[in-house]
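Sharing a structure with you now.
Every protein chain but one is kept in place in this view of the complex.
In this document, chain identifiers A and B correspond to the written order of the chains, with residue numbering beginning at 1 in each.
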Amino acid sequence: MKKMLCLVLALCMLPLFGLADSKDILNTESELPIVTEPITLSIFGRQGGTHAEWSTMDFFKAYQEMTGITLDFQQAPFQGYAESKALMFASPDGYPDMLVAPALTGAEIIKYGEDEVLIPLEDLLKEYAPHYTALMEKYPDVEGRITSPDGHIYALAAIIAVNAARTSKIWCNTAWLEANGLAVPATFEELENALRVFKTYDANGNGEADEIPMAAASFGEYLTTMAGMFGLQYQFGQRMNLSEDGKTLNSWLTDDRFKELLQWTKAMYDEGLIDGDMFTQERTKYVAKMGGGVLGIFFNQADDAFDSTNYIGIAPFSGKSEKIYVQSGPVARDMGTFAITCDCEYPEAAIRWIDYLFSDEGSYLMRYGIEGKTWTRDADGYPVYVDGILDNPNGSGPTIAQFTIWPGGGSPQYLNDHNCIAVTSPTTQAAQTALDPYMDYLLYAEPLFDADTNDRLMILANDINTYADSCAAKMIRGEMSFDEWDTYCKTLEDMGLAEWVSIYQERLDTYQD
Amino acid sequence: MSTVSPRPVRPGSRKIRKAFAHWQLLLLLVIPLAWYIIFCYTPMFGVQLAFKNYKTKLGIWGSPWADPLFKHFARYFSSYYAWSTIWNTLAINLGCLAIGFPAPILLALLLNEIDSLRFRKILQNITYVPYFLSIVVVVSMLRLFCDERYGVFNTILQTFGMKAIPFMESETYFRPLYVISNVWQNMGWNAIIYIAALAGVDPALYEAATMDGASRIQKIIHVSIPCILPTIVTMFILRIGQLMTIGFEKAYLMQNSLNIGKSEIISTLVYKNGIQKGDYSYATAVGLMNSVVNLILIVTANTVCRRALDESLW
Partner (left out) sequence: MTTISSKRRSGHIQESHGDRIFQIVVLVISVVLMAIVAYPLYFTVIASFSKPEDVLLGKVVVWPRSFSLESYKMVIGESSIWMGYGNTIVYTVLGTLVNLVLTIMIAYPLSCRETPCRGILTFVASFTMLFSGGLIPTYLLVRQLGMYNTIWAMLLPSGIGTYNMLVMKNFFQSSIPGELKEAACLDGCSDLQTLFRVVLPLSGSILAVMVLFYAVGHWNAYFNALIYLKDRSRMPLQVILREILLQNQELAQGDGTGLYEKMMAAETMKYAIIIVASVPVICLYPFVQKHFVKGVMVGAIKG
């Protein structure tokens, strides 16, 4: 009987010991190593298309030694990642301890947060994450963006404190311009003219018309860049404009300016000036086109995927709208880049693990790899890559992806003016400068909604976006006439466009109070 | 056919002993039955997910019931696309049924009329080959052949002075492409069963018809077709039962943002919401609705065929 009692007591104590343990192992003397005795944490995340195996990356190898935390790698490949992620959450046999670069969507953060799969981080942040907390104070929008309606923070966002990393640049082939005696196009008229010249210009001299005057990775990216030139904004990350007084939202899917944009695009498409592949192509194909130098004017965030010798970043084209906007992501650009699951026995160690990466030195490790091997310090003490990385013929992104995880996006990282040389090559910086004048307006970031709203929003957004995109594509390709514009607007209204806007409007109203 | 040897009627108590006499048969059954219970029937209990709010941590049984119970079904029908996905599923299937069902029958009848044995064998074997290709391969062939710029179909069109057609990037061509490639892939294979049935027709019937002065077309109509009718009906009922179960793989692989209006079918929707977005309850609800419609269809088809043609599955 006594034995039994002891056993029961012992069993009761187990969780308590567990809790005590998880803090006791923390190293309180210094920042690193994080733990005083070795522990293992399993991590799950998205292994980018160009990434080496995570376990072989310098960043992870070095960081495991520095922290004393061994990692059990359970990352999933880029292809079919959405499936892997959903299936990981459905796994009845336990979750990995930490999610690192898991590309969680807002809906997932809320759903799995409310399901208690992801643990709330706000208290842990206060106590164990000085660097991230400091950044949240420095960039006040971050907290609002990562806090869910129930007041908890279930996932951390990357902090991108560099404008150039949040916009899509407009790249123009200067070699083609020069060869044809053209100036850099600044207005739509000049743009059309340049595109028509590019169309007939055989740059590589192979006798084939394989040069593409204008291209975008996808129709969505095309719209993001072009819409601003027609005076359209992406408030809350959606296709909505804010009224002059900043009080009301309107969807511009039924706006005449959007119609005008589509009509212009159709005219260009009919002349063969815009790459029709943008409706269907895989991103890899677009990357190949950029690298192949067959594009005249195209959109991309940075020049890391192509040789930018003959390209410059240019300003948006004027002539269609008085007000021109450049869309940009918020400081907390990538949501859901880090989370801890309920199965993690050492949440304190895990939060310290991620927090260090948001310090200056930690961010150097994360973005540059091992000092002396892949980077050195310049005169000011800021990191620069060694030779053979940014100028690597394989492209800088794929080269860097051999030793650290940030290329491909969505990783928990802190980007500031000093540690972002890879995305802000002088050319990219210059391209950003061209956009800066158009970024000075109030832009709300995509917020987090509660689960019920998300359920409704998912249906609405899916219907509206699918329908709008497919109609837009059909109108551009001539499969649908612009005479049917009214029917198109009517259908969108029937789908609940007003309700969709009102969900965001409500959020906006709470901000105003 | 084997004959049934007469056995004396035994009292009920001996039934058990009789069963034990064949314990080896029962033993054989144990593992497969366990398989059926584990892999087919256990998941059926999982359909309760459709009426629950699935919480990963609580599992299927522990998750709370949805409130209202039909919440996920209501969500589905609140979507503007609900009916269009149902119609797309049906339309593709009706297309496959209208063209894909008679095609193998006609092929079998055609093969049956070819006098040269060698030629018949060659044709028969060539029509089998596509069946062995995987869906991934067939869809990639479609994409390669139908490419607007480099595809061979457009090359051929252009040599005849016609404009290149973006087959894969258009809603108009999605269904025809789907149906035709399906027929191309399965016609030969599905014909096997009819070929076998035709081979089983008593030659005396044809000879009698010849004596009566019937032409070959008349022999097809009056001898061949009636003889394979039972097979046709059986296959037809089975096919009706699959009206809503169009394999998701092909539609999913052929799908792109330009043909989504026609290519979004129930199963791709289930896949995207369930497996990709992790909305398990919703996906299960949509899938369940699909299964129930199927069940109704096959039972109806069976009943109708039994009444009208006196042929049925059960």
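Methods note: a contact is a pair of C-beta atoms (placed from the backbone, for glycine too) under 8 Å apart; a residue touches a chain by one contact, two chains touch by 3 or more.
Computed from a predicted model, the values in this text were never measured in an experiment.
Q: Given the contact rule set out at the top, which of the displayed chains would the hidden chain touch in the full complex?
A: Counted over the whole complex, the chain not pictured touches A, B.
Q: In the whole complex, not just what's shown, which of B:201, B:225 or B:309 touches the removed chain?
A: Touching the chain that is not displayed is residue B:201.
Q: Given that one chain is not shown, which residue among B:66, B:105, B:243 or B:298 touches it?
A: Touching the chain that is not displayed is residue B:298.
Q: Touching residues of chain B against the unshown chain: what are they?
A: 1-5, 15, 18-19, 21-22, 24-26, 28-29, 31-33, 35-36, 38-47, 49, 60, 107, 110, 113-115, 117, 119, 122-123, 125-137, 139-141, 143-145, 150, 152, 154-156, 158-159, 184, 187-188, 192-193, 195-203, 206-207, 210, 215-217, 230-231, 234, 241, 249, 253, 270-271, 274-275, 280, 283-284, 287-288, 291, 294-295, 298
Q: Against the chain that's been left off, what residues of chain A make contact? List them.
A: Residues 49-50, 76-80, 83-84, 87, 90-93, 282, 284-285, 287-289, 291-294, 305-307, 393-395, 398 of chain A touch the chain absent from view.
One rule holds in what follows: only the chains that are shown with their structure count from here on.
Q: Can you name the residues of chain B that touch chain A in the complex?
A: Of all residues in chain B, those touching chain A are 55-57, 59, 75, 78-81, 148, 166, 168-172, 256-258, 260-261, 264, 274-280.
Q: Touching chain B in the complex: which residues of chain A?
A: My answer: residues 82-83, 85-87, 89-92, 107-108, 111-112, 115-117, 219, 276, 279-280, 342, 455, 458-459, 462-463, 466-467, 469-470, 473-474, 477, 479, 491, 494-496.
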